[in-house]
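Every protein chain of the complex appears in place save one, which is left out.
Note that the chains are named A, B and C in the order they appear, and that numbering of residues resets to 1 at the start of each chain.
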Amino acid sequence: MFVLVNLKAYPCDAERVARAAATVADDTGARIAVAPQAAHLESVAATGVETWAQHVSGAGHGSHTGSTLAAAVADAGATGTLLNHSEKRLRLADVDAGLRAAEDTGLETVVCANNPRQIAAAATLGPDMVAVEPPELIGSGTPVSRADPDVVREAVAAADEVNPPVPVLCGAGISTGADVEAAADLGTEGVLLASGVAKADDPESVLRDLVSEV
Amino acid sequence: MFVLVNLKAYPCDAERVARAAATVADDTGARIAVAPQAAHLESVAATGVETWAQHVSGAGHGSHTGSTLAAAVADAGATGTLLNHSEKRLRLADVDAGLRAAEDTGLETVVCANNPRQIAAAATLGPDMVAVEPPELIGSGTPVSRADPDVVREAVAAADEVNPPVPVLCGAGISTGADVEAAADLGTEGVLLASGVAKADDPESVLRDLVSEV
Amino acid sequence: MFVLVNLKAYPCDAERVARAAATVADDTGARIAVAPQAAHLESVAATGVETWAQHVSGAGHGSHTGSTLAAAVADAGATGTLLNHSEKRLRLADVDAGLRAAEDTGLETVVCANNPRQIAAAATLGPDMVAVEPPELIGSGTPVSRADPDVVREAVAAADEVNPPVPVLCGAGISTGADVEAAADLGTEGVLLASGVAKADDPESVLRDLVSEV
Partner (left out) sequence: MFVLVNLKAYPCDAERVARAAATVADDTGARIAVAPQAAHLESVAATGVETWAQHVSGAGHGSHTGSTLAAAVADAGATGTLLNHSEKRLRLADVDAGLRAAEDTGLETVVCANNPRQIAAAATLGPDMVAVEPPELIGSGTPVSRADPDVVREAVAAADEVNPPVPVLCGAGISTGADVEAAADLGTEGVLLASGVAKADDPESVLRDLVSEV
């Protein structure tokens, strides 16, 4: 199971979370990545943790003030990127362009989507993984694996029909090792989570619990 | 005269430009800042150069995946930010919100606008500076001070009517010390430029020329 | 006092509201306009009521599929347009462009904004009127004139400082003649309202009450 921690724009200490994630990953062999604000990528990557961007633009080098260039996040140490998170939804054409920009710079990709139909569409565009996150459950504290297990099963089925099949992550409301285990039981290959780790008093112990059942 | 170098998403070596700018600023006493990609802010700031963000979001801490948080760019070492660049135009309400977010984190602000009417509107919102950049001249190699001096004069007059008056930078097509001098003669207090420095074989000598007449 | 009824995307009978507004305007001499969906402009205008668009694009004739062309809404019978409503916020440059497009086709304009600072910026761009609508009070049933009279007074003061002064409408939570009178007492020259009329069982009697104290 891949545990991808999205720090969003939370007022957390990104380096502290990153060091905790690096430690737990080292100790347990679990795959854990941290996705900080673009401005924190360099210091997060310097901790040695697997580092992801929260978003990259579909545009390449050029006159794009204020964009988040795939090549720049890669320079800064990111090895993967989210695309189309429900808080940063992209135009269909820009999901495609963002995937191509990420590919060109060697970034791994997870495209987020709200429901199994959009998961199928996203998988068709050729990402490395997709993540299903029903928007109404994000930050709810109720794991999607319990609140709506069918949406996860249907997302896995939808991604399996694409050739080659695309691994599915499961987001929204994940906070414990039991949630991760339940997500695995539904056929997903990882989880996407945020506040459960970013807002924790002790991120390291939350991370240890998250990977405990894997 | 304030020289603000916007690196956009150009394929330049941001740290090299930053070191050149720091050197020229130290040697000459000129005020020179560099605005790199958000992902490069930390390494640019580490050179000691005055570092600016190309954009910040109006949103504060919270669930804003893929945003560029003012507090994060400040953490990373930025001391100012552009807002509403013609390549990253913002909603009126978001220019306002971005200014408040920048203020709250102590970032200095330059709001860009296309024409004197928009300069007046931007100045009304209370930025530290405004920058007039007719979009058709950006990257043209023809300085706005020569191609359309009236738009610069009218922008300065518009910003002067606001109480207190707001200093005006002049963008678009600036590449030489003579352009900077012409901009000063039109009443501006600085220049915003990009490709002239970012794409130069020798950024340091371009920067030396730019500040030579100040 | 100008009463501008915004039908938004409500499931109301736009022609019925339009006929009610035309009748009340005829009977009382009050100025009442109705702003329906663009697709309903022709049938609303055919009732003889003063007809407004909810939005127009800043783009002129050309390859702009799915835009709302100022010339098309004028053709359809609109004589004015809202711009930058809080549910259709525009980029600063597009408020400016929308105003120019409206001017070029003879449409009267009201630019909406959230607070006195944005009202000042909007007024600077030269609309015929501005409307202050604190987003948190829209649809609340509590009139802004009672919930936050200072924001209305400050908006009027901000628009008065522009030369020439720009009349201010007052939106958010208006539903009775007493609300309209309170808005007038605060220095506004009209009201912008929506659900109070659009969702009424008897729009005509609501409209009669709205203009009763004017």
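Throughout what follows, contacts are C-beta pairs under 8 Å (C-beta built on N, C-alpha and C of every residue); 3 or more make two chains touch, one makes a residue touch a chain.
Every value quoted in this text rests on a predicted model; they were computed, and no experiment measured them.
Contacts of the undrawn chain with the visible chains, over the full complex, involve A, C. Which of A:38, A:56, A:101 or A:120 touches the hidden chain is settled by the complete complex: it is A:120. Shown as candidates are C:71, C:184, C:200 or C:214; the residue that touches the absent chain is C:71. Not every partner is drawn; the one left out touches chain A at residues 84, 86, 89-96, 113-115, 117-118, 120-122, 124-126. Remark: the residues of chain C touching the chain excluded from display are 6, 8-11, 37-43, 53-55, 57, 59-69, 71-73, 75-76, 78, 82, 85-88, 138-139, 194-195.
Just so we're on the same page, only the chains that are shown with their structure count from here on.
At the centre of the protein atoms shown, by the Cα-centroid criterion, sits B. Across the structure, the highest number of inter-chain C-beta contacts is found for A-B.
A straight line joining the Cα centres of chain A and chain B is 33 Å long. Averaged Cα coordinates give chain A a centre that lies 43 Å from the centre of chain C. For the pair chain B and chain C, the distance between mean C-alpha positions equals 36 Å. Counting only residues that touch two or more partner chains, chain C has none.
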